[in-house]
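As you look at this complex, bear in mind that one protein chain is not there, while each of the others sits in place.
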Amino acid sequence: MDHMPENWGRPRSDVYGSYQHAIHSAGPQSHTQVPSITGTSVIAMKFNNGVILAADNLGSYGSLARFTDQERLIKVGKETVVGFSGDASDMQYLESMLERLIIEDNYEQDGHNFRAPHIYEYLSRVMYNRRSKVDPLWNAILVAGKKDDGSPFLGYVDLLGITYSSPCIATGYGAYLAIPLLRKLVSEDEDAKNVTEEQARAAIDESMKVLFYRDARSLDKYTVATVTLDGNVKFDKDVRCQNMNWRFAEGIRGYGTQKQ
Amino acid sequence: MNTMFAEQFNEPATNHSTAAPIEHRFNPYSDNGGTILAISGADYAVLAGDTRHISGYSINSRFQPRVHTLPGEKPLIVSANGFSADGETLVRRLAQRVEWYSYNHNKPLSAKSCARLIQTMLYGKRMFPYYVATILAGLDENGRGAVYSFDPVGSYEREQCRAGGAAASLIMPFLDNQVNLKNQVDPATGEPKIATDLSLEDTVKLVKDAFSSATERHIQVGDYLEIKIVTKDGVSVEYFPLKRD
Partner (left out) sequence: MSDPSSINGGSIVAMAGKDCVAIACDMRLGMQALTVSNDFPKIFQYNNSFIGLTGLGTDVTTLSEVFRYKVNMYNLREERDIEPETFANLVSTTLYEKRFGPYFVGPVVAGINSKSGKPYICGFDLIGCINFAKDFVVGGTSSHQLFGMCESLWEPDLEPEDLFETISQALMNAQDRDALSGWGGIVYVITKDKIVKRLLKTRQD
């Protein structure tokens, strides 16, 4: 009997040779090489008076629905909302970085406020620099707000530092399930001018419902944030998916309706 | 690799290859599609690129311009196509260097020098390259159109025309044929045709044709074509709709 617990469950040294410590220290230094607590899709679209975005309140631990009141949309500065998907600890790290950025900018008291493009620029450089150290922050992030000229802004940045802007953006499964629904309304930047906040909200609610139907790591409880061009940020929390229809489940094995 | 670890730690060789490189989950590169194309003429250069941005089979954005104008009163246009995060970063760092050059030396950076600067920037990341096909377009010291093209680690060349990115292999032979008149003979003499400078109008037509064809056969190309034209009067831009499927 080997009384050293650290040796239990290891290949026997006398048979396989002693443990090669090179395995442990091989490759570049790694911190978050695998995400643990994760958030699923964030979806967003522009409308005639701003940008609307939504993310559900689930923090998954693999396939376990670990936290059910996770807030993934945060207000940064006065008129910007940032939505995170991916690793929750990296999200909280970025939150703290953004908070420090805003606080330190505020010391100046020069009347300048960070707008969405500035936050976006900052985040995209942080994300790219971390990927270049091969130690990424495991997130896909949406930044919504308004540009300096007062027009709506919506941008995407992810763990590779990839950035792009579009009138409709969604991360994760949202890119497959929500984007087709949102693009029916707004395909071009011009189209956003003919879409009201109510229409946009309806499309977002519908998309969140579709995501809840089909994304196994999603929740029917979500937050909707609206940034309007007058600089107002509105959070609608604890929204529930409405008018769901699960009748189809009766015919499908695996939903618990059949015993055998 | 195998023997290196074995010797270093003086371990007996084992029958399972523990010393093989540990699999690494994170891949710092991806492909964001798109294609670029540059043609130079007697007193102009054009650099065109489609505006589609993709990941896998998803269209991220239908309008994400990839052709950039560098700062300065004698502007150069550049595009770094491939992995967009690297491309954007390269262009931003280049733009900063070009701007500071003009402040430090009180003159604009020439196309020739800018090309050499790009080479050093690309080669500077030789061991962790920018995953991009880069094309620089502008006017040379004599006011003639100039196009420089680069591989990801900085090999470069001045050329009459060049296609880069996803559909480069579709467009490049077409350019050989229609710009440099390759494989064409004069029916009267039977001698090979000699390429002459194209008019700007013909060049723009050729660019549109090349992209319409590439859009037809390459899924990563489409949405809009952005054509930037450098002349002695500065940079002008033209947009042309491509198929969106």
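By letter and in written order, the chains are A and B; residue numbering begins at 1 in each of them.
The working rule: a residue touches a chain if its C-beta (ideal position, glycine included) is under 8 Å from a C-beta of that chain, and two chains touch if they have at least 3 such contacts.
In this text the structure is predicted, and so the values were computed from the model without any measurement.
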item	value
Displayed chains contacted by the hidden chain, counting the whole assembly	B
Absent-chain contact - pick from B:39, B:214 or B:229	B:214
Among B:96, B:120, B:155 or B:183, the residue in touch with the chain that has been omitted	B:183
Missing-partner contacts on chain B, residue numbers	167, 169-174, 176-177, 182-184, 209-210, 212-214, 216-217
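The rule we apply is simple: only the chains that are shown with their structure count from here on.
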item	value
Between chain B and chain A, distance of the C-alpha-averaged centres to the nearest whole Å	32
Chain A contact footprint on chain B (complex, rising order)	5, 8-9, 11-12, 14, 16, 18-19, 21-22, 24-26, 28-30, 32, 53, 55, 58, 60-64, 83-85, 88-89, 128
Of chain A, residues touching chain B in the complex	16-18, 20-23, 26-28, 33-34, 128, 131-132, 134, 136, 156, 160-166, 169, 175-176, 179, 187-189
